[in-house]
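The structure appears right after this line, and notes come after that.
Below, a portion of the complex is reproduced, with chain positions unchanged.
Order as written gives the chain letters A, B, C and D; numbering starts at 1 within each chain.
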Amino acid sequence: MKAAWLAASVAFAAALVALWQVAADHGLVSRVFFPAPSRAFDFLGEWAASGELWGPLAGTIWRTLAGWLGATLLGVALGAAIASSAVTRDLFEPTVEFLRPMPSSAMIPPAILLLGLTDGMVVAVVVFGSIWPILLGAIHGFRSVEPRLMELARTLRMGRMHRLASIALPNALPEIFAGMRVSLAIALIITVVAEMLSSRPGLGQMILFAARNFRSAEIFAGVFLLGALGYFFNAVLERAERHFLRWRPAVGNG
Amino acid sequence: MAQPIFAFRDVSVRFGATPILDKVGFDVAPEEFLCLVGPSGCGKTTLLRVAAGLIRPQEGRAEFEGRAVAEPTPELAIVFQDYSRALLPWRTVAGNVELALEARGAPRAGRAAEVKRLLGIIGLADHAQKFPLQLSGGMQQRVQIARALAQRPRILLMDEPFGSLDAMTRQALQDEIARLCKAERQTVVFVTHDLEEAIYLGDRVVALEANPGRVVEIVEIALPRPRDQLTTREHPRFLEYRHRLFGHLAKKEAE
Amino acid sequence: MTLRRLLLGLVFPVALLAAWEVSVRAGLLSEDVFSRISRIVPALLEGLADGTIVARTYETLAAALFGWAIAAAIGIPLGLVLGLVRPLERLTLVTIEALRPVPSAALIPIVLLIFGFSLELDATVAAFACLWPVLIVTTGAVRGIEPRLLEVGRALGYGALARIWHFALPAALPGIAVGLRVAFGIAIVVAVTVEIAANPRGLGYAMITAQQSLRAEVMYAYLFWIGLVGWLINVAMIRAERHWLRWYWAARGAA
Amino acid sequence: AQTKITIGYTGANTFVPAFVAKDKGFFAKNGLDVTLTRIPVGSTIPGALMANSLTVGTLTAPVFLAANDNGIELVIIAGASLQSKANPTAGVVAKTGSAIQKPADFVGKKVGAPGVNGLQDILFKKWLKNHNVDWKQVTFVDAPFPQMGAMIQGGQLDAALPVEPFVGRIVGTKAGYLVANYPVEVSDNYLESFYAVSKKWAQGNAAAIKGFRAALTEAVAFAKSNPDEAKKTQITYLGLPPEVVAALPLATFTVDVQPAQVAFWLDMSREFGLVKTALKTDDLVAK
C-alpha cells in the first residue's frame, strides 16, 4: 500500500518533468529560460562520466553536513546552558533573540572579510544560519520537562547526570529533531549561496559558472541535483528520527 | 492504635494569600490502609504532596517515623493523579519500572526478573515492551503503581489512582490493590473523591471539607475483609458510613 | 527584577562591542576589515538622516512582502486542498519534497532573464522559497484538525463549504499563522540574498556595494540595521499573532 | 524628446567617461536622458539587458560572448577602455618570498582570478600558453579583487590577477610583488571593456546610439584635459574614498569599436572552448 503510493508519487513527479519536456520540444517555453529537462540530464550524465561532478558534489555535501552538525552540537549545548538557569537565560536570550531573525546571507560579506574565501567561512555561515531552529527547539525542549517528572526525579533522589541523561535530553529530543530537520534544508541552501558568493568548488559554484555563461540547462542540472540531494538528506534524517522517537504515537503519517 | 508510622501535625498551606489547608492533623498507623476523601479542590493532592515532601507547609509538618519530612525520599512512593505526565514517554513499560530500581541502585543482574514480577502483579506482563503512549489510561496508571512498588517504599501514597478507569477495570484493580497491600503489609494513604471507593478500600476514612481544607470526620471502617464488590457494598454498615460521610461532603458543596 | 534582566541581557552585547572597539584601536584587528563601532554608528546615523537607508529598507521590505503574499496566496489554498484530500497529498509528496530543498538562489539567473532587475526578481525568488513552509504547515494544520469539530458542523446541519469556512479554516489558523511568520523571515533573507547576488536594489545591494567600495563601516552599519529590522518585524508579527489568535494564546498562557 | 536610457555599470574605473558625460550634461545635449545604476555582479548585466531593466550595460568580452553564444543576443555600441603598454592597469602579483619570476614558475601554484573564465583569467592563460606553459597545471581560484591581498597574505593564494587600484595596494603593503603586466604582453591596445545593448533595442534606436557615442567622445576629451575633475566622479559613482581616487590613474579610454577588435576575443574564446556556436564579429557590433 505504502509502496504503491510512493510509486504513484514518483510517477506524478516524472509526469510533470515529461510535460515540461514536451513543452520544450514543441517550443512552447523559451529555450533560454526553460531548456528541455533532457538536456539538463545529459549534462548530469556528462559530468558524472567525466568525473567533474564528484569533487563539487562532495564539497557541497561536506560543507553542508559540517555546518549542520556544528549547528546541532552548538545548538544543543547552548540550549542546555540557556535552559539550565534563569541567569544564563537572562544573559544570552536577548542576544539570541536579536541575532535569530538576522538574514544569514547578510552575514556572508562580513564573513568573507573576516575569514576569507575559505571552507571555514562557508561552514561558519552555515552554522550561523542553521543553528536557530535547533537552538530554539533545544531550549524549549529542555525547559518543557514535565514538572511531574522532575518531582519523580526528586522522589527517587536521582543525580544531576542521571537526570540530564534520563529525563532532560530525551524530553528535548523530539524538538531537537524537529529543529534539525528544518536546519538541514537551511544548511543546504546557505551552503549553495555561500559557495556562489565565495566560489568554493561545489554545486553552488557550478551553478554560478553556468549562470555566468547563461547555460540554463546546466543551471537546471544543478537544481535537479540539489533537489535530489535534499530529498535524500531528509529521507535519511527521517529514518533516524523514526528510530529514536519510536516511543511517540505515529503522527497520521501512514 | 499502634505507634503511628506517619503523621500530619497541624499542616497549613497557602498558595499566595488563599488558604488551602488549615491545620490538618491526623496519624497513619503501620500497615493501615487510610483513605482520604473530599470534594474536588479541597486540597487532597496538596496534602499528599506535603506528605511526599514535595511541598513545605507554611505551618505544621508531616512526620515520618517521628522525623519531619523536609525533602522527598524514596521511602515514600507517590502515585501521581495525572498519570499520563508521570511516566517517561520515551521508556518502555519495563524501562519505566526499572527507573525506580536504577535509582535505588538495585544490582543490574536482578532487575529484569524484578520488573517482570511487578508487571505480573499489575497484569501488564504482556505489554512490557510497549511505550506509555501506546497504552490506555488505566494501563498507564498501573505502570505508575508498579514503579511505586519497585521503590519498595515504607509508605505508598496514591492520588486517585483509579479515577480514569472504567467501572469494571476499576473494581478489579480495587480488589487487587487491597489484596496486595494486605499481603505485603504495606502502609497506604489513598486519595479519592469517590466516597464508596474510600469506604470499600479503607481501614479508616478521613473526610476533608473545602475552603479551606479541614478534617471534618474520621470514620473507622468496620467491614470484614476480604471485601466483595457485590456483598460488601450492600452491607448495611456500608450504607450507614456512606450516608454519614455524604452528609458532610454534600453540605459543604452546597454552600 | 525586570531591570536586572535588562542589565543582564545587555552584558553580552556590550562586552562584545567594547572588545571590538578596543581591539581595533589597539591594532589587534585590522580596521579595513573590522571598521569599528565609533565609525559604524555615525555611518548608520548618516544613512538614516539622508534617507538612503530608509529607501533601501523600503525596497527590500516591499519585495519581501510581495513575494510572501504570493506564497500565501498559492500556499494556503493549495495546503487546504492537500490537507483535506488525502490522496492528492500522497500523490504530490515526492514532487514537493524534491522541490523544497532546491536553493532558491539557484533560480536567480533564470528569473533574472525573465524579470530583469526589479522588485519582481526579489519577489519571485522569495515566493518560491516561502511557498514550501506555508504549504507544508497549512497541509499539516488542516490534517491535524479535530475530526470531531467537523462532525459538530455536520450535526448542526452546516454544508460542506460552510464547514470549511466556519470550522476547518479557523482550526488551522494557528498553524498557518506560524507558517506565515516563519515564511516572512525567509522572505527577507531571500530578498537580501538576491540583492547581494544580483539585484541592484534594497539593503543587500547597499551592503555588497559598500563592501566593494572598501567602506567596511557602511557595510557593518547595514548589517546592524538589517538585524534590527528583522528583529522588529519578528516582534511585530508575534504581537499580531497573539492579538488575532487570542483564543489560542489565552489557553497557552494559562496552561 | 529625450530618449530615456538606463546604464548599468560595474565597479571599475574604466567607465569614467560615462560618469563625466552624465555630470557634464553631454548625454542630455545628445538627446539622452540617462540614469546610471551600479551593478555589483557584472555577469548579471546581460540578463538585465534581455529583460529590459537596463538599456545599456558595461561588459567585458568573455561575458558578452558567452551571452551571445547561449542565445542572449547583444551588440556593442561603444568602447570604454583599452589596455595598453603605455598605461597598464592589470598584472599578476605573487606572494612575497615565493620566488615566482617567470611564466614557468606558476606551474603547480594557486592563482586567484576574479571569475574563472573571466577576462583576466583568459588573458593569463593565453600568456602562459604563449610562453609554452601548460595552464592546466596551474590551479585557478575564484577571488574577488578586494580579497586578493588578504588571501595572498593568508597563504590561500600563491599569486593573483588584480587590476588597479588593487595592484598598487597589494604591492604597497609588501604582501606581494608585481611579476608581469601579462595582459599587455599578450596584446597591446586590445579592447578591454565596452558598452552593449540588446540587439532588439539597437535595431530601433540608431539615433540614440549615435548620440551615445557622441556624448562619450566629448567626455573622453574632457577627461583628457581635466583629469582631476574626471577622477572625482568616481567618488559619487563608485563610492570610493577620496584618497583612493586621487591615487588612481585614469584608464585608457576609447569609443569606436572595430569588428577586428572583437575578433581578437572571439578567437581566444574559441581557443579556450568558451564559445561553441558560429558567432560572426560583424553581427556583434552595432553599425
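Please note the rule applied: contacts are C-beta pairs under 8 Å (C-beta built on N, C-alpha and C of every residue); 3 or more make two chains touch, one makes a residue touch a chain.
Quick caveat: nothing in here was measured; it's all calculated off a predicted structure.
Student: Taking the shown chains as one copy of each kind, please give their copy numbers in the entire complex.
Tutor: Copies of each chain kind in the whole file: A x1, B x2, C x1, D x1.
Definition applied: only the chains that are shown with their structure count from here on.
Student: Please identify which chain has its centre, taken as the mean of its CA atoms, farthest from the centre of chain A.
Tutor: Comparing chain centres, B lies farthest from chain A.
Student: Roughly how many whole angstrom separate the Cα centroids of chain A and chain B?
Tutor: Distance between chain centres, rounded to whole Å: 49 Å.
Student: Centroid from C-alpha atoms only, then distance chain B to chain D, rounded to Å. What do you get?
Tutor: 86
Student: In whole angstrom, how far does the Cα centroid of chain C sit from the Cα centroid of chain D?
Tutor: About 37 Å, centre to centre.
Student: In chain C, what residues contact two or more other chains?
Tutor: 33, 109, 113-114, 196-197, 208, 211
Student: Two or more other chains touching the same residue: where does that happen in chain B?
Tutor: Residues of chain B never touch two or more of the other chains.
Student: Determine the shape of the graph in which chains are vertices and touching pairs are edges (line, ring, star, complete, other).
Tutor: other
Student: Which two-chain combinations qualify as touching?
Tutor: Contacting pairs: A-B, A-C, A-D, C-D.
Student: Enumerate the contact residues on chain A facing chain B in the complex.
Tutor: 146, 148-149, 151-152, 154-158, 162, 166-167, 170-171, 173, 245-249
Student: Chain A touches which residues of chain B in the complex?
Tutor: Residue list for chain B touching chain A: 52-54, 71-74, 76-78, 80, 82, 85-86, 88-92, 99-100, 102-104, 131-134, 151.
Student: Quick one: which bits of chain A touch chain D in the complex? Just the residue numbers, please.
Tutor: Where chain A meets chain D, its residues are 31-32, 112-113, 116-118, 198-199, 205, 209, 211-216.
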